[in-house]
Every structure is written in C-alpha cells, then in structure tokens.
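Removed: one protein chain of the complex. Kept in place: all other protein chains.
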C-alpha cells in the first residue's frame, strides 16, 4: 500500500479523453517519476492530485484519505506540497518573507487572524525560515525582492518553501523545464539531497530523461492518458514498449 | 396588454443607448483587452458635438432693421445668424432646426480623432498593465474630459431640441387598435431606436463582411497568432478604438434631444453600461446588444406602478441586481465565450 493511491482515474474535456484509466501507487519514501510524451496527460493527472481538477471517475487516496473534492489548500494541509513548472513564489515580497509564509501556514493552519503581533516577534517561525534559507544556501539573499532573483534561485526558493511545510509528499511538475544545464544539475543534486536526508516521498513529472534517470527509483510511463508500464528504472530503460512509445524518439 | 407594449417601447430607447455604449466598451475590451472607464466620457463628448454645432450654426451678427422699432421708437437691432446670409432665411432656419442630425456628420471625424488620439496617446501604454491600472488611468481621463467640458460649457444642462418635424408623439395605441392616447411615444425616440438598429447592424456587417473586420475578429480570438501572420493588428485595433469612440459619440449626439447634455452624463451612463457589458459577457458584441435592450426593457417594466407596489424601489436597483446575480452564477455573462475572464 503506497502513500498515494490513484485508482481508475479518468478525466474528459469535451471530446478529449485526457485520462483513460489511470492506476498508480507511489511508495512511501520513494522517488517516483511519471514520464510520457507531450499530451500523455501528465499535467492533468497532477492537477487531479492537488485539487485543481476533479476527475470524472476513480479515486485518489493520500495516506488512506480521499483528496477528491477538497480545495488545494486543504490538500496541502494534508501533507502534499507542489512545485510548479515556472516557479510560483511571492514576487513582491522579500525572500525571507517568502520562506516565512509556509512556516506560518504550517504552524497556524489555513487561516489565522493574527493582526496584532509583529511578524518579527514570531521567533519560532523566524528561526525556522532562517534555518531553511541556510539549508537552501540562500541566507545572503534574505532581504532581496524575490522577483529579482534568477530562475534557478527562484526554483530553489520554491522547493525550500515547500520543504519548510514538512510535507510527506512533494510533487514536482517539470522542475527543470527551461533551465540551463548547470541549473538543471544543481536542481538534481538538491532533490537527491532532499530525498536522501528527509523522510519524504517525491513524485516528479519530467520530460528530461537525464533528470529522470538520475533521480527516480520507480517510473511510470504514461501514454495517451493511460499508464503503459510501471517499473524500476533499469527495466524501463530496456523495455521495448517504452522505447517504441517514447524513448525511441529522444534517446 | 397596452401597458406591456408601452413598457417595451419605453425600454427601447434607454436600451438603445445602453446597447450602443456597451457595444463600444465591449469592442474595446474584446480587441484591446482594455477596461475603459473613459468610455462614458466619449458618449458625453458626442453629445457636446451636437451642442457645439448648434452653437456654430446660430452664430449671429447684429444688424439694424429699419422696418421695426423697439419700444423707444429706435430702429430694432436684430441678431441674424450667418447661415441666413449664406443660405437664405428659409434654408438657414432649416439648417438650424436640423442641427442635431447634422451633428452626426460633424461628430464622426471628431470622435474618430478623439478615439485614435486616446488610444495612441494613452491606452496603448496600458495593454500589459493589470486591469486595475487600466481602470484607474481611464477613470482619471474621464475626470479630465468631464472637467474640460465643464470649463467650456458650464455646469448646467444645455437643451438641444430635435428638429420640429420630429417633435410630438406618435399614437401607437390608435395604430394598433387600442383606445387613442393609451400608448403614445415621442417620434424622436422611434428615430433613436431606428438609428441604434442601423448603427448596430452597421458595426456587425463591418465586422462580418469586410476583410478588415475579419482580421479584427480573428485578432479578438487570438491576437498573437494573427500578429505572427505578419498582419499589423495594432493599427487595426487603433482604428477599432476610433470606431468604438464614434459609436459612443453618435449615441451621444442622438441622445441630446431626449436628455439635455450635461458634463456628468458620461459618468452617469458609465456604470450602467459596464453593468450591461458584464451581463452580456465581456468581449461579446451580440451579448452587449442583447443585454442592453433586455436591461432597458426590464428597467421600464420594473418602473410600472403595479410592480413598484409589490416591491418598492425595485426600479432603482433591478439592473444592479441582475448584474450581481449574473456575476455570481455565470461570470462569463449571457453570451460570453467560455474561458474569457472567468475568474
């Protein structure tokens, strides 16, 4: 029984069957990659997991509880954090404030009318945020405007923000899309470090095979809205069906 | 039955004005993606084009008429409009009498020029800025335009009558076989409705049947692709802004006999026409026209004695109520495209 269980999920947009009959089981503390050619339904699946879309059929269970019908913020509070394809951060706020917001969300929940205490007097949150910035090697940027940082730094910050919530499952949507090679490698190292050192499950949607095979210990191949195979990386590499459907074009 | 026909007729002229202003607003939103709070001001400028032309036509010089005497027995001083000198008395008087319809010709170039200057000079810098900024800067512009008009024309409404031929009313009731005087309707309002129908039909035909209109419609659907095809969509959008301004301005010209123009008429109509656009669906031209007439007629039905007796004050708020319900239940409006502004 995995931490995330997707059973018979289907989603249709008008005449287009985006997801056919998806079954997926993500084991606790694994790094699970979901790959597939363009239009395979990877993003639709991800959106079904985080509450942005509600599937027409099937069930999505996280740690024994259904996530369907819950708002994104509720699903996040259950322990699923999401990293976006283009980094979504609070551009108008400072880097430190960016890091403090998820710490507040972790401590106070979805809403807290905390209008009369000074932000800087919340020592526990402040310390946690500072600590996380140090871990992300961004302590020197703490007073910078978040929007002014490089794309690689924004990605780092976003991952750090997600980690500060101590999620049990981290979902990444093509985290290295549009990145230079050096930034990509940095991100790979960062994710490796995270999965080695933390008690966390990572599910990653990725296009870049270099990233997938550097990180994943389990891979699901999605094609035309249905899973083709689910296996270990070595077997996926050798699988002729996958080669034909997907790797053949890129590898 | 007669009461219902009367209310529909009453709704038509207000609905025509709503539809015409909303048509321009939604055209600008659909093409340029700009929320224009200065659109009511264009309506007002149109109305003041009519005022200006009738002032120009009545420009006079004084002559001494020896055939008439004033009460002191001196020769009477008479103001003679220049048009009398140029065209003769009879034609001159007719021209003055027909000042409002003539203003349509006078207003078209002025309104297009105002629209193009507005777009090139201000609005184009705001395409990429958030809607809130667009609202704010056009709100500022609306204040400026309103104050300029107030400076030149004063704060009081300026009566601008319709030609004599269109004064008086038509007895619809008698024509339809009801008792006389049950359904009477001023001629000018019939004209206004007909005029609105022509303008609306013209705009639709222009967009539907000309190549220019086709490109603009394609641009409304997908601006980037049309731009990639090497078509100068920006210039066409500028022209569309001019057209939208002209539509609002002409609506203003023709509205002057119904309501004497004053400097705040733009602001008065602005809120209502925005509501109309929202109800019809942001960016939907047929939606704007439909919602304009629907709300106009709904408003006059709500003003009926029988309705007010049941729900007091409903006539004052019906339009806003409809807008609130629509926004909450169907934010894309009656005929808006799916996915446009559905946040």
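A and B label the chains in the order they appear, each numbered from 1.
What we mean here is this: a contact is a pair of C-beta atoms (placed from the backbone, for glycine too) under 8 Å apart; a residue touches a chain by one contact, two chains touch by 3 or more.
The criterion applied here is as follows: contacts and distances are computed from a predicted model.
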Per UniProt record, name of the chain withheld from view ["Alpha-D-ribose 1-methylphosphonate 5-phosphate C-P-lyase PhnJ", "4Fe-4S dicluster domain-containing protein", "Cytochrome b" or "Leucine/isoleucine/valine transporter permease subunit"]: "Leucine/isoleucine/valine transporter permease subunit"
Omitted-chain contact residue, chosen from B:48, B:274 or B:293: B:274
Listed residues A:7, A:27 or A:106, member touching the removed chain: A:106
Identified contact with the non-displayed chain, of B:76, B:95, B:135 or B:307: B:135
Of B:181, B:232 or B:316, the one touching the omitted chain in the full complex: B:316
Residues of chain B (touch criterion as defined above) contacting the omitted chain: 35, 122, 125, 131-133, 135-137, 139-144, 146-148, 150-151, 267, 271, 274-275, 278, 312-313, 316-317, 320-321, 323-324, 327-328, 331, 341, 343
Footprint left on chain A by the chain that the document does not show: 50, 71-73, 76-77, 81-82, 84, 88-93, 97, 100-102, 104-106, 108-122, 125, 145, 161, 165
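The rule is simple: only the chains that are shown with their structure count from here on.
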Distance between chain centroids, defined by C-alpha means - chain A, chain B (Å): 53
